[in-house]
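Before any comments, here is the structure.
Entry: subunit A
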Amino acid sequence: MTALLASDLPYWAQSLLRVLGGVVAVLLPAGTIVYVFLFKMMSFMQSRLGPMEAGPYGSMQLFAEVGKWLQKEDITPERADRFIFRIAPLVVLTSTFLLVAVVPFGPDAWFTNFEAGVFYMLAVSSVSVLGILIAGWASANKYSLLGGLRAAGQLIAYELPMVLAVVGVIIQAGTMNLQGIVLAQNTGEIFGWNGLGNPYVLTQFVGFVIFMIAVQAELTQTPFDMPIAESELVSGYMTEYSGFRFLTFFIAEFATAGVFALIASVLFLGGWGIPFAWFGWEGLDDVDNWMNVVGPLIMVTKMMLLSFIIMWVRFSYPRFREDQLQRFAWKVLVPVSLVNIMFTAILKVAF
Partner candidate 1 sequence: MSSDAPVAEIPGDLLREGIVDGLRAHLGEALLDSLVKPGDDVWVRVRTDAWREAARVLRHEMGFDYFCFVSAVDWMPSPYGKGEDDPTEPTPERDDTIRQGYAGGETRLQMLARVTSSTRHVGVNVKCDVSDETPVVESWIPVYAGANWHERETHEMFGIGFAGHPDLRNIYLPTEFEGHPLRKDYPLLARMVKPWPGIVDVEPLPGGDDEEGDAE
Partner candidate 2 sequence: MPKLPGLIKGLGVTLNTLARTTTQGSNTVQYPREKEAPPVRARGVIALREDNCTSCMLCARSCPDWCIYIEGHKELAPPRRAGGKPRQVNKLDRFDIDYALCMYCGICVEVCPFDALFWSPEYEYSEPRIADLLHDKDKLGEWMETVPEAPALEVGAEKKGKK
């Protein structure tokens, strides 16, 4: 952002712009995912049309929902732990905003450019576990207690495969900086042919699959949605929430889905860049300026593609039982990702 807007903006204006950009980068994907996938695609998959009343083809449905939730009474259960009950949804939402800070959208269009971007991203993504656990515990309701404990077990169990899957990418890209990973993917070549660059989804396919499964589990989506098992726990840790707090949880859930899809497209699908060889670019500095505008569009399309897969799996599969879920994480995902790291390391050294 800094180069784009020249330097006449004082520092506070730039950070204000960054905050605005961050809010848009989180809420916009959340809104589009909810409308396109949750309302429209799910209904079309079930041979119905979905909401059609609010606005043309139900486009205003999301605002109607937000309006409905806002005017609903925000109840705190009588024996709940009041303070913790209130801040739980905010904790989950902050972890999403922290996550998006590190995602690059274009050669100069990024919020921050940490050297250890991936490390920061993995650390911050586990903050939402705390939010869900205290939400479950604080609402003094047996169902949400069960939901919260299940969520704690599941999210921690699936963080390990996510981390290990990302390690493969880091070995191949050689850097932890997300901008660097995007560059490595778009300039690298597979066995000398650089027509398509080297998107890690091809060379790191196993890592990609494990990462997507772990993301599905992090978002507590259907094959792994024991914490919000509607048929047993009513709605898990969110049972006691209503009104604005439930809206925060709802936004957090889909915003995290959007941000994880963004991160997955950065790590595996070559982020904002198109293979540089097509434009004859060599490094970061000679990428043209219009890329700063086209980059975010490419990111959004890749994000929509990945969240299509996430939502498609969500609407077709039944739910794991949580001991099968844990067994699947520890006995299958972790060993496979370790093997994947070993192979990547060997191949990295060989070539």
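Quick note on selection: all candidates are chains of the complex that A comes from, given by their letters.
Basically, a residue touches a chain if its C-beta (ideal position, glycine included) is under 8 Å from a C-beta of that chain, and two chains touch if they have at least 3 such contacts; residues count from 1.
Since the structure is predicted, the reported quantities are computational estimates derived from the model, not experimental observations.
Q: Can you pick out the candidate among 1 or 2 that touches subunit A in this complex?
A: 2
Q: Quick one: in the complex, what on subunit A touches candidate 2?
A: 41, 43-49, 52, 312-313, 315-317
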